[in-house]
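Scroll down for the structure; my scribbles are underneath it.
Omission of a single protein chain aside, the complex is shown with its protein chains in their original locations.
Chain naming follows the written order as A and B, and within any one chain the residues start at number 1.
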Amino acid sequence: MISLEAQNLGKWFGKRKVFEGIDLSLHEKISLVITGRNGSGKTTLIKILCGLIRPSRGEITIKLDGKTLTPEESRNHIGLVMPELELYGELTALENLNYLGRMRGLITNRENLEEKITWVGLAGREDDLVSSFSSGMKQRLKYAFARLHEPEILLLDEPSANLDEEGMSVVEKIVTEQKERGILILATNQKEDIKYGDKIIQLGN
Amino acid sequence: MLWKISLLIWMAMVIIAVFLLPPPQAQLGDVSRVFFFHVPMAWVAVLAFLLSLIYSLLYLRKKDLDYDAKARTASRLGLLFTILATISGSIFAKTSWGSFWNWDPRETSIFILLLIYGAYFALRSAVEMPDRKASLSAVYAILAFFTVPFLVFVIPRVYQSLHPNDSVINTRLQIQMSSSILIAFLASLVGFTWLFVWIFRLETKINRLLDELEE
Partner (left out) sequence: MATKSSSWATKASWLLFKDLKSEFRTRYALNAIFMFGLTTLTVVSFSVGGISSNTHITSSLFWLVIFFSSMSGLAQVFVKEEESRTVNVLKLSASPGTVLAGKLLFNLVLLLILEVVIVPLFIIWMNLSILNIWLFLSVLLLGSLGMACATTITAAIISKSHVKGALFAVLSFPILLPLLIVGIDGTRKSLEGQDFSAGFADLRLLISYVVVMLVASILLFDFVWNE
């Protein structure tokens, strides 16, 4: 049982305010959609929720089965996909997942990695360098990376970016899976994606 | 107001005393009077370094940008006094034993302090975001501080192998200080420290006002 609570989150870059006073309370099988114009702070909020940036004000509490997780422990229960994320172009898809998985402490082998890669529709491309991938393929590999450790909390920033129809079906799969598994948080401008959310927050008022 | 005027009077008295009293080092004559200025300036330079270290540590703990501003102010003043100490020391060196620079332990240490300050400000000007600028420069200040003890141990040993004229340094250190000279020296020390504190507080106030102006 996973839960994420945020109280009074605020972020300033120097003097410039991005947002303040954000409260969240999310439990299992709930999805949240964050909307707002470009520049309203959606990506910043996503980064704060997954631990990449510290908030200027406020606190985030993540609990697993009632026990509060430290930031160190949370890392293995959070997955992220966003445009600013890049995988290593000079490595193959398989190598990317293998090394990153191992750094996390996972035990990986060729089979289960291939399975993750096939799941996102990149079967047959495991041993190709990521630099040879199209942007749609790279996006799909990012999904494979995010799913690697089967995180209870998944954050997606602009999930439909760069995706064709086949890619969109991957997003559908992931959303369905994650809503079963735990918490899903989506940041988007696209009207079609808003339907995925049980709760909606709008930034930039 | 009173603070400023008292400081002015104090420093004026110190300067007069420096020139009226007999020179601290009889053999070297008038030139040794620079000792009254050089040593306090070097002392303030070190004090400023310690202060910027403390504020850097405080910033990393509390993440209050106010501490970062203070660390920066302390470093700016530290840089100024380091330059002054280096120049005055160099003048003293030239007139008392013939060359502007000798790479003896003290000169080397002050030079390295100069390098550290230079690096500190180069780093600050290369980062734009205030939070990042503050964290990175605080980390560097602390890192630099960790290396200082090594310099204290390392340099004298190397110096011994390169330069045999220990006697020159000793004569400089063991300047016979009669009580009046001692008093003048201590007064200068106090005066320069006071000067540093005054400028520091002034700059801190200015920074605070500038911040309020921006809002």
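Here are a few things to note about the model shown:
Definition applied: a contact is a pair of C-beta atoms (placed from the backbone, for glycine too) under 8 Å apart; a residue touches a chain by one contact, two chains touch by 3 or more.
The model shown is predicted, which means the values in this text are computed figures rather than measured ones.
When you scan A:Leu45, A:Ile60 or A:Ile78 for touch with the missing chain, the hit is A:Ile78.
Screening B:Leu60, B:Ile91 or B:Val197 for touch with the missing chain picks out B:Leu60.
Only one of the listed residues, A:Glu5, A:Glu28 or A:Glu95, touches the absent chain: A:Glu95. Within the entire complex, the positions of subunit A that touch the omitted partner chain are 50, 52-54, 72, 75-76, 78-80, 82, 84-91, 95, 99-109, 112, 116, 145, 148-150. Subunit B residues in contact with the hidden partner, per the touch definition given at the top, are 60, 112, 115-116, 118-119, 122-123, 126-128, 131-132, 135-136, 138-140, 142-144, 146-147, 149-151, 153-155, 157-158, 161.
FYI, only the chains that are shown with their structure count from here on.
Put simply, the C-alpha centre of subunit A and that of subunit B have 51 angstrom between them. Residue ranges of subunit A in contact with subunit B, taken from their complex: 13-15. For subunit B in complex with subunit A, the residues that touch the partner chain are 129-131, 214-215.
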